[in-house]
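One structure, as structure tokens, below. Some questions next.
As you look at this complex, bear in mind that one protein chain is not there, while each of the others sits in place.
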Amino acid sequence: MNAAKGLEEQLPGTRSNGATVIATIFKFQSLFGLVAVFILATILDPETFPRPDNLLDVVRASAENGILAVGMTMVILIGGIDLSVGSVLGMASVGISVLLAQSGFGMWPAIICVLGVGLVFGILQGIANARFKIQAFIVTLAGMQVARGIARIWSGGQGVSITYQSQGGPVSDAFAFIGGKTFGGTVPIPAIVFIVIAVLAALFLRFTTFSRHVYAIGGNEKAARLSGVPVLWTKILVFGICGLLAALAGIVHAGQLNNGDPNDGQTYELDAIAAVVIGGASLTGGRGGVLGTVAGALLVGVLRNILALRGVNSDLQLIIIGLVIVLTAGLQLLRPASMRA
Amino acid sequence: MLDTLSGAALALQKSITRSVGELMGNETDGGVPLVAMAGISKSYGGAQACVEVDFAIRAGQVHALLGENGAGKSTLMKVLSGDITDYTGTIHIGGEPRRFARPADAQHAGIAMIHQELDLVPALSVAENVYLGREPRTRLGTADFGAMVDGTAALLERTGIPIDPRRAVEQLRTGEQQLVIIAKALALDARVLIMDEPTSALSSHEVEQLFGVVSELRAAGVGIVYISHRMDEIGRIADVATVLRNGSVVKEFDVGSMTSEQASEAMVGRKVEALFTHESVAREAELLEVGELRLSRKRPVPGRRDPRGISLRVHAGEIVGLAGLLGAGRTELLQTLYGVGAKGRLHGRILLNGKEYRPSGVRNAMASGIAYVPEDRRIEGLSLDHSVTANSVLSTLSTIAWNGFLRGGSERDAAARMVERLGVKTASVRTAVGALSGGNQQKVVLGRNLVTEPKLLLLDEPTRGVDIGAKAEIYTLLTEAAKQGLGVLLASSELAELIGVCDRVVVLRDGVSVREMSTARLGEAELLAVSMGAASLDESRGEDG
Partner (left out) sequence: MSVRKIGTMAAATACTLALIAGCGTTTSADKGSSGAPQQQPKCGGPNGKYKIGVSQANVAEPYRERMDEDIKKYAKKLLPQVTDVDVQDGQQNNAKQRDDVNNFITKKVDLLIISPNEAAPLTQAVKDAYNKGIPVIVLDRKVNGDQYTSFIGGDNKDIGKQAGQFVASKLLTSGGKVGEIRGLDGSTPAKERSDGFKEGIQGKKIDVVESQSGEWVRDKAQQKAEAMFKAHPDIQVMFAQGDPMAEGAYLAAQSAGLKNVKFVGIDGLPIPSGGIKAVEAGRLAATFVYPTGGKEAIEAAKKFLVDCKPVPKNQTLPTQQVTKENAAQVYTKLNQG
């Protein structure tokens, strides 16, 4: 049972012996929320919802948001925010499409190149935030515009479609794998990418000194600095990782739609933030974890799925999902005082 | 000890003429008390915070509330100020039974709590803060700033607070801000003032100013609850004292007939061994030499007193105190040595173990064997939400990790060793550090620094807000570390601490080291006098700015 160790990554080792049921529920609120919504959905639609293909499609549909949210979790853990991820996703989806369909890149060079662009973009934002002390909100608000602009220029303002060699286009069929399914055509690749990233990030946050620095900065930046934590580098790297993951999500996006559109990914940053918040992280930093975030992203995914399956009006869906976000955020206020310290 | 101090203070500050003894007889025993709390009990979950507590506040009386952290002082005062509503027992205000549903009700009844955290709006002026939320209006319906300034000026005049009502609160020093809060409470017709550790962030000079105001208020018939850990202050300012332990009243004193030892004993529940155990050791090798240290900056920042000429030495095994008023540059010196001071050019020399040392950042300082315990553990020392483990291993992660990877449990083991070594009282190493008492929080900060095995330890106000039991333990820890060859530079506003713990004291004034004294025969009054040497000069300069 490897998940047992992953659980502790939420907050580096607070309380165990005296942990009450309530404390545990609050700590893993999104997980319990996910289970609750899951059960509710199964009751509401026992025929369609629990079908394996539907569940896998929920994971697939949550993959892009989930990958963005994992990166966002790290930024929020240091007390920052990254509003640029949606635009970086758009930029990366355009980038991979242009490189593959127009510039004649092979699949791996194109992927590495686009991931590199995301990483560098994130690092630059990190430098602006950590070195030049511009608030993360402002830096990434600007970054959001810049990435969108780059996406427009890179694509010439038009959607760039990916047509494969088997369809008479220029793109190697190998790339079709990203939007496809594996294990005999059952498991969507984006779902696998999402789960792999989530597991890696959870292990990373559990077993590295870097992660301790991340939590320490979010908990109290001044104290972290005085304790010898390399605050500057940690912050820059966290933004870099977030940019890298946003680019990865963009590649998955393009692979799924066979298209890179400069307008894609708008407001995705807000969905990612929502997943992190539902996951129980604190926007002031220092508290939260990948497990909660992943459960948060899946919770929203299951909710969207069941609402659509039940044919709930689209406008009403927006309201319901909004209420769920407020509700889970409000739950945090009910946390026992001892947990807030 | 108390005698010498109050003697010195009398000589220094004329406003204290209305001193303890005079007031006690006339005012304490008369009529209906302003507040009478009877049989107050309150529990959190299973833990009893207050058990059947009786407590009365009379007009014109300063009532000290004593007890270690967790003894129930804060809970009792939260009950009185309407913060806690689910208690049992009764409260009579001026003879009338009352039960407050919210803090605002208590305020309307004339009870004002002055929090340790200052509730002021930094960008607004003193007058605007005093009238916040009930601004007088002109005929046009706009806020009448003139009336606000006049009203505030009159109020400040009456209470003897020398602050310009037009100044922005953020430009004031902590002590002045505290006085503004008191003024604000008075503007709301407070008849009972609850002051929780009001002097913890004040310099000796500001403490005198505060005491002057307290005396004025007492004379005006205000009832004051005074919570403090500093026995010397209690002796000077309070009329009566109530000691709480484990949520119950264990003793009530007339302050005139109370000794510091009796009070400590009542608080701790056993005889307190001598607070200070330090004995000077033979001087070993010179560890730190600072010569004519000066920091020049392009743009000086108001309120920061960077080194302007500091010379001192610390030997291995020696504890050297840094004395001085608030704003004398003690914190700034420690920060500069640790490499986190203001940016600018450093002049003069710093020798560490005989080799030249240029402060350039935390990691450099740590590599050179310097550790630093900052002034305010809540702001600069700890991540309160995080566990004892996370907080105690932060500086030494690289030594427990393998190429950046941590084995499960390795941090917890390291933290457990630290907790054991320093005697930190915590339920578990996984408890959030914010749930510990102030003293134990301080031990975690200290422990995190000691496990880096430093050669030189820089301490800034290491026992602020720490109860008396933990204080003694911290002193013991320091003394033992020094015995093993650690050099310590300790900045403190507590004169008794400097004299009791340190081998020598260096007095700073305006960023300059003005005097070095051996503590062997040094009295607190003398140390205070030297620290304040240029107080009058300081004051006039402050008014210019």
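Think of it as A and B in the order they're written, each chain with its own count starting at 1.
Here is the rule we go by: contacts are C-beta pairs under 8 Å (C-beta built on N, C-alpha and C of every residue); 3 or more make two chains touch, one makes a residue touch a chain.
Owing to the predicted nature of the structure, the values given are computational and were not obtained by experimental measurement.
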item: Shown chains touched by the chain that is not drawn here; value: A
item: Of A:V120, A:L283 or A:L309, the one touching the omitted chain in the full complex; value: A:L309
item: Selected from A:T24, A:Q102 or A:S172 as touching the chain missing from the view; value: A:T24
item: Touch list for subunit A against the chain that is not drawn; value: 1, 3-4, 6-7, 16, 19-21, 24, 27-28, 31-32, 34-35, 38, 48, 50-59, 61, 64, 157-159, 161-162, 167, 179-181, 183-187, 191, 195, 253, 256-259, 261-264, 266, 291, 294-295, 298, 304-305, 308-309, 311, 313-315
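Definition applied: only the chains that are shown with their structure count from here on.
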item: For subunit A paired with subunit B, centre-to-centre distance based on mean C-alpha positions, whole Å; value: 44
item: For the subunit A and subunit B complex, residues of the former touching the latter; value: 5, 11-18, 207-210, 212-213, 215-216, 218-220, 222-230, 286-287, 338-341
item: Subunit A-facing residues of subunit B, complex; value: 338, 340, 362-363, 366, 372, 374, 379-387, 389-391, 393-395, 397-398, 401, 404-408, 411-412, 427-435, 448, 452
